[in-house]
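Once you've had a glance at the structure underneath, I'll fire off some questions.
With one protein chain withheld, the remaining protein chains of the complex are depicted in position.
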Amino acid sequence: MGQAKANTEDYLRMYTQMVRIRAFEDNANQLYLSAKMPGLTHMYSGQEAVAVGICEALEDDDRITSTHRGHGHCVAKGAEFKQMFCELLGKAEGYCRGKGGSMHIADQDHGNLGANAIVGGSMGIATGAALTAKLQGTGRVAVCFFGDGATAQGLWYEVMNMAALWKLPVIYACENNGYSEYTKTEEIAAGSITARAEAFGIESFEVDGQDVLAVNDLTQKLVARCRKGEGPFFMNLKTYRYHGHHVGDINRDYYRAKDEEAEWKTLRDPIVNFGKWLEEQRIVTADELVGINDTVRKEAEEAVAYAEKAAYPDASEVDMHVYAGVPHALSA
Amino acid sequence: MGQAKANTEDYLRMYTQMVRIRAFEDNANQLYLSAKMPGLTHMYSGQEAVAVGICEALEDDDRITSTHRGHGHCVAKGAEFKQMFCELLGKAEGYCRGKGGSMHIADQDHGNLGANAIVGGSMGIATGAALTAKLQGTGRVAVCFFGDGATAQGLWYEVMNMAALWKLPVIYACENNGYSEYTKTEEIAAGSITARAEAFGIESFEVDGQDVLAVNDLTQKLVARCRKGEGPFFMNLKTYRYHGHHVGDINRDYYRAKDEEAEWKTLRDPIVNFGKWLEEQRIVTADELVGINDTVRKEAEEAVAYAEKAAYPDASEVDMHVYAGVPHALSA
Amino acid sequence: MTREITLSKAVNEGIAEEMRRDPAVFLMGEDVAEAGTPFKVLSGLVEEFGTERVIDTPISEPGFVGMAVGAAMTGSRPIVDLMFGDFIFLVMDQLCNQAAKTHYMSGGKLTVPMVLRTNLGATRRSAAQHSQSLHALVAHIPGLKVALPSSAYEAKGLLKTAIRDDNPVVIFEDKLMYQDKAQVPEEEYLIPFGEANVVRPGRDITLVATSSMVQVCTKAADALAKEGIEAEVIDPRTIVPLDEATILDSVRKTSRVIVVDEGHQSFGVTAEIAARIAEKAFYYLDAPVARMGAMDVPVPFSPALEDLTVPTPEGVAARARQLCRGEVADAA
Partner (left out) sequence: MTREITLSKAVNEGIAEEMRRDPAVFLMGEDVAEAGTPFKVLSGLVEEFGTERVIDTPISEPGFVGMAVGAAMTGSRPIVDLMFGDFIFLVMDQLCNQAAKTHYMSGGKLTVPMVLRTNLGATRRSAAQHSQSLHALVAHIPGLKVALPSSAYEAKGLLKTAIRDDNPVVIFEDKLMYQDKAQVPEEEYLIPFGEANVVRPGRDITLVATSSMVQVCTKAADALAKEGIEAEVIDPRTIVPLDEATILDSVRKTSRVIVVDEGHQSFGVTAEIAARIAEKAFYYLDAPVARMGAMDVPVPFSPALEDLTVPTPEGVAARARQLCRGEVADAA
């Protein structure tokens, strides 16, 4: 873990944001189990230090692109629970007016260009956001989140090449949680993922994705360097997803051992460990941590209750937003 | 250059095959300039040692996939001039009954799975041919020819990953001629192309693509290792194209210097240099070399004359071969 | 002898039978082995055929489809599993520029006997990138065959035919139908391509229905029958080749027709079938040629919106009533 006792405020915000992600996911899972949520969703629990460590190093108008496992990125980049739960339930007050759902949640106001249900599908988008930043001299940085499985998509190599050629301010953040769906990473990735980025001349880093301070420290440095025109960068973040591939993936012994899950959850939980460290450093007391957890839990439950009661979009919305500037595509 | 004085026969075949490619291209260019050839074509001249060095290390039933600049591969893998020129002129006796033309010339009987007008488009095909070889235990090897520009296609990284994971008997042969169309390689390729292959755990080699013996020696070793299940491999072959990107690319000073062209042509010509070496080693006399050149020139001219007189396919062929097993797709 | 089995089981049986019959047949795709795909359609196959013939791939759709093309060109008969029909956009080049054209471009010398199994169908709350029905796109490309099974019976019979076909075949299963049961023979059977099935005879109006829409139209026909309108439901089963004769015969008899398909209406399958009818049964028609496709909007996540986008039995029945009662004037 990092050093310094300074920055109590930053630490508490990071802790709180991780707790908020966990609480969001627990509630989302509950909504699924109680058959209140349409469709499926992919839980971010276990990976909180990645999203929070990175997003806390970004400004509000820096951009991120997210994935099918995207609630964590969305929360970490500044989204509100209410609009998020509304979106998950397909309600009109959701971030995307219920049109996107869990797999497409976007929060343009805080620079989240959206989750993506095409694995690797946002690699071009993030790189393009960085291209705008460079062409328009905005000083913005773009972070592209993706999983280890997504490194099998050819698109990544194409955009890394261009990002490297043109020195774009983009950080490729691989959340290496060891699995793509029901398959272990080593079965689907030959050689070294980090070396692949390096081969394009991209400076690359391997970092413990369960250690929010380590992630945050590194990201701060890389973001600063991106702003100076020293990008792009690659981060390979070792992490773990606690739940199944999606909420319905309950019996997973055939592809990963219960022991392995238990080990990560008990020994390497990013929230518990960071909480312990905060206590050890006497930055907070155990009671204060409990207080944070309680507040967050309450916030989440209220947001769920709100979303459950919120209205669905009106039928007339079905052909809205097909084309910008065309109120209703089918009666134009 | 290699050692040994042995294998005179092999050397002469390699020399002859390089001369045949050069002669083929000179005639093809002539056909274009005299407006006898439909469409455009991409000359292989200058790169002969690559195709010949590699294909001479293959058996007839090993497979290759070729590119838009594919005449050289086709000749080297054993094709006949007559059917090739017929194909270039769109005649019924062409390898593809005139349906493919220069950019799709294929010669199934000698294991050439075809040129491809999609840059990088055959990378999957070659890797798939190697998959068949492995699954069916045929002992065959597949060589995938492609240009330096094609390394920008994401497909390559996808199939390298699978080839490495499954130890497929495929050799990726990058003909690094320094340009893709009108752009220098260094402007469109970040980092190191060889390192990119290595990052997938693929053993990789850089070799002088103007030295037919060096290419052939290396390929022989790699082919043998492929047959033992030690594939895949990558070869980065430095070479040069003498003509423009295609036959119509005449004024090219704006993207490459006349001096550079002259230097390669005078100092690094694969045919001239190999001829000199053969003489030095007293394997052949200058006269014998002239004899080979004369014979080949005659063969080429005869084939051109034949092709010019050959018949176009009958109109009824237009809807043949759309579907295997369906004689005419539009009257089925 | 028949027994009732699910569509999922029917597909599984079809593949197993063909893999037993022909050692050249193999299967590849994401999580097809131990996991048996997310829809569990392929469970058990890896146990019988081993990981050599039931191959888990990385998330590299263009890569493994390209490899299937190459494998098919060299003596294998690959079945590729594409997890969601929406991912077909990723493989269009390999499918449409390579697989579809190889036989033609090679003048009939090379063949590509491969099957791409994928799915279609909305209303699963999977949002815009996991709900599309994209079969019209591949139907537009000569060289591909396209099958749309509408029940377990068709799913097995068409798939077995596809596997034995020497051409690339794309087969779209309705992902909402995997658990639907139908009577399926114990004995081996094949369903020939290009033979429509008259699902239900009738004299008053023809409902041409594909895939998921066969059930919808059958329900509509049931409702209409109670009102004295006898609808004939025709399932083309393959749209390439298309059994025009059966459709035209029916329309000539009934003089009225609605074409119903779950792809987007505009530039989709309903257009092609309607246009053929308008040209070739023109003098027999008593009412405008009607068609109902999915709404021309991306598929929305919210249940309140998604259900509006797909044709329903009520909607089809209502349109049929209008046509039969002459309530249809030319729309503006």
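Every chain is named by a letter (A, B and C) in the order it is written, and numbering of its residues begins at 1.
FYI, a residue touches a chain if its C-beta (ideal position, glycine included) is under 8 Å from a C-beta of that chain, and two chains touch if they have at least 3 such contacts.
Only a predicted model underlies this, so the values are computations on that prediction, with no experimental measurement involved.
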item	value
Contact list for the unshown chain, restricted to visible chains	A, B, C
Selected residue (touches chain absent from view) among C:191, C:289 or C:320	C:289
Sole residue of B:205, B:255 or B:306 that reaches the chain not shown, by the stated touch rule	B:255
Chain not shown: contacting residue from C:127, C:229 or C:316	C:127
Positions on chain A contacted by the hidden chain, ascending	63, 65, 94-100, 104, 106, 108, 113-114, 116, 118, 121-133, 135-136, 140, 142, 154-155, 158-159, 161-162, 165-166, 320-325, 329, 332
Where the missing chain touches chain C, by residue	86-87, 89-90, 92-93, 95-97, 100-101, 104-105, 127-129, 136-137, 139-143, 239-240, 245, 248, 252, 263-264, 266-272, 274-275, 277-285, 287-291, 296-298, 300, 329-332
On chain B, residues whose C-beta touches the chain left out of the figure	38-40, 90-91, 96-104, 116-121, 149-150, 152-154, 180-183, 187-189, 254-255, 312-313, 315, 317-319, 322, 329-330
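Everything that follows uses one rule, which is that only the chains that are shown with their structure count from here on.
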item	value
Of B-C and A-C, whichever chain pair has more C-beta contact pairs	B-C
Inter-centroid spacing, chain B versus chain A (mean Cα positions, whole Å)	46
Distance from chain C to chain B - Cα centre to Cα centre, in angstrom	40
Averaged-CA centre spacing for the pair chain C and chain A, given as whole angstrom	36
Junction residues of chain A - those touching two or more other chains	152-154, 187-189
Shared-contact residues (touching 2 or more other chains) in chain C	57-58, 60, 62-63
